[in-house]
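All protein chains but one are shown in place.
When the chains are written out, they are named A and B in that same order, and each has its own residue count from 1.
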Amino acid sequence: MYDIPHHTQETAVTDVKIKAKDVQVYYGDTHAIKDVSVEIENNTVTAFIGPSGCGKSTFLRCLNRMNDTIDICRVQGDILIDGEDIYDKRVDPVQLRAKVGMVFQKPNPFPKSIYDNIAYGPRIHGMARNKAELDEIVERALRRGAIWDEVKDRLQAPGTGLSGGQQQRLCIARAVATEPEVLLMDEPCSALDPIATAQVEELIDELRQNYAVVIVTHSMQQAARVSQKTAFFHLGNLVEYDDTSKIFTNPEDSRTESYITGRIG
Amino acid sequence: MTDASMDSVPVKGTLTTVDARTKKRNAAEKRFKAYGIVAILIGLFFLVVLAVSILRSGIPAFTQAEMQLEFVLTQEEFDAAESQVLKTKAYENIFITKLQDALTEKGLTVAFDAAAIERLLGKPGSTIREFYRANPDQIGQPVTFSLPASSRVDGYFKGRVSRDTVVDSRFFEASDLDLVDALADAGIIVRNFNWNFITGSDSGVDHPGGAGIGVSVIGSFFMMLVVLALSLPIGVAASIYLEEFAPQNWFTDLIEVNISNLAAVPSIVFGILGLAVFIQFMHLPQSAPLVGGLVLTLMTLPTIIISTRASLKAVPPSIREAALGVGASKMQTVFHHVLPLAAPGILTGTIIGLAQALGETAPLLLIGMVGFIARAYPEGVVSGFIDPNSAMPAQIYTWAARADAGFYEKAWGGIIILLIFLLTMNIIAIILRRRFERRW
Partner (left out) sequence: MPLLWLILLVLAIAAGVFIFARARVLAQSGQDRRTLHSLPNYYGSNAAMKSAIPALLVLVIWLIAQPLYVNTSVSGMIPDTAIAESSSRSLVLAEVRRTAEGLDLAIATGNMTEDEARNMRADISDVTQRLSDAGAIVTSQVTQPVLRAAQQFRVLNATGYQIMTAVVLLIAIAGGLWGVRETRPEFRARNVVEQGICVLLIAAASIAILTTLGIVLSLVFNTIEFFRLYPASEFFFGTSWAPSFSGRGGASDLGILPLLWGTFYISIVALIVAVPIGLFSAIYLSEYASPKVRAFAKPMLEVLAGIPTIVYGLFALLTVGPLLVSVFGDDGLGWMQAGTAVMTAGLVMGIMLIPFVSSLSDDIINAVPQAMRDGSYGLGATQSETIRQVVLPAALPGIVGAILLAASRAIGETMIVVLGAGAAARLSLNPFDAMTTVTAKIVSQLTGDSDFASPEALVAFALGMTLFVITLGLNIFALYIVRKYREQYE
């Protein structure tokens, strides 16, 4: 790994996967993200927390250029994945998004069968040479999504027929099916009940083995439960970024403390 | 970087180099986008072709070749002509003499006979005689006569008839074109704006030059009065009931189903309804704007009801609650608050509904607004509703169905006038919408 930052924490097992420097995002005239610099490590769950409208989702969507689909959105600054600037003109967002998967707030299975939902990504990226390989990919993804046992007998049933928690795990399985290196999750549990949330959180912890996971969450408990690193956003600024345990026990910034203790947000 | 934990991952290139598959996919993306652009361009192309063919074929209808000749008729000539047996013939001879004088004066010599003049102008004698009998004081004074030229001469000026295509017949001979050229050089045959087309009435089947659309505009106008007077109150009342008062029951459902289906019933079926109910059953007069208006009202009602309901729905419930809260009855709430707020939307919908009705042709064919040749303006308001008349689209159809190609030009010209009306109505609707649009 080249481009090793000089001043990061001394953690031997992790390396930097995503490096953002002085990122600015504008929605039309609104300055939504101001001077955000952050380094996201591999095999780690990084949580973005902060009050509504603080820009954490916006920043997350910069990481796989989902903001490209919004006409009025402009991004400045550098975001490097493995040292490559993803906003470089030569980078095709389509390839990028195969590498940086995303799971959304509301479960959004396609109106297709469970099998086709998972196979969609591998098919468009041409990852399987034949049906058997595709079957294998689908099964592996569903296993990784911790939903294989529940759906293995009804792969041809519509994905929209599953329960909310199952749908979200299906969407996670769909995202991992394209073999991404980073997994972005935008409040993946906000539409789920507590039991489904627990299942998804458990899954997130497992996914850490293979991916760099970035999760946006409203729930501080969830951030504390699943993440190793936490970034606190406020009014478009990255206020504090540190180990989760440090943020929750001994935050440096008073705004972080106020938010964590429930005085703002 | 390397990721040892993922044994099955195909080796991925760097992001900055686009792999072959992505190139292919991006090419497909471009193609797909191009299909969309092509589709829109085809649609717009059709629109342009339509507009161009309407304008190109229709604008000539607004001009008409006329023979303009100024001369003085003396008292002796008048008396001499009046004493003849064939009086109009005598006037025609006078006209020919005067025409020859005028040509000689300009130093042009073209030989022509009375038959040629009749082919060019019809029978000028009767027009001239009628003028002097009605205005005897003009005898001895210089008078300019503007006589419309025949449809072939008119067509020659507009490029419809050329020397190569003209076929000798009792209506026209190729040699007449020499005379026409000479007269045009002398400034005696000129192309003038054809007011008669805008104000006049339909003409006989073999005389396209004199055909005008004015009377059928009046017919359409009376029809639209009927449509407006009936469909606006009925449509608004029905919408208010359905939107504000109707309980959830089978009767309401029945009305809803009926309205949505009537909106999609082919217009010709409304014509059948009009024929069977209004003409055969109720014995209302055929070809009358009243009947046309009734049929178009039934046809327009669903459109007006649907748009009115949308405007009523757009008024937020908080307004109703506020009015009910100060003790207004439900009826007062609707009529004092909801209806005035929805009025611009209702008006817009009504104008668009009327525009649709104005251009509708098929039902009018069945209630007899085509077979009838509208020759005279109605005498009064009542006769405007019940006397047989035509309507703009029906008149256009009548012209399009006639054999003489001279009428095609009239049909296109009629379309221009019809479209001007429609455009005006739609622009008014758009202005109203822009002006009064309210976002809650």
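Just so it is clear, a contact is a pair of C-beta atoms (placed from the backbone, for glycine too) under 8 Å apart; a residue touches a chain by one contact, two chains touch by 3 or more.
Every value quoted in this text rests on a predicted model; they were computed, and no experiment measured them.
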item	value
Touching the absent chain when the full complex is considered, from B:18, B:343 or B:362	B:362
Contacts of subunit B with the absent chain, listed as residue ranges	25-26, 28-29, 31-33, 35-40, 42-44, 46-47, 49-50, 53-54, 57, 233-235, 237-238, 240-242, 245-246, 254-255, 258-262, 264-273, 275-277, 280-283, 298, 301-302, 305, 329-331, 355, 358-362, 365-366, 368, 370-371, 382, 393, 396-397, 400-401, 408, 411-412, 415, 418-419, 422, 426
Touching residues (missing chain, whole complex) on subunit A	64, 66, 69, 71, 94-99, 101-104, 106, 108-112, 120-121, 124-125, 171, 174-175, 178, 184
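As a working rule, only the chains that are shown with their structure count from here on.
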item	value
Distance from subunit B to subunit A - Cα centre to Cα centre, in angstrom	62
Subunit B residues touching subunit A - in the complex, by the definition given at the top	1, 3, 5-6, 8-10, 12, 14-19, 21-22, 25-26
Touching residues (chain side subunit A, partner subunit B) in the complex	1, 15, 42, 81-82, 84, 86, 88, 90-92, 94-96, 99, 124-127, 140, 179, 181, 209-210
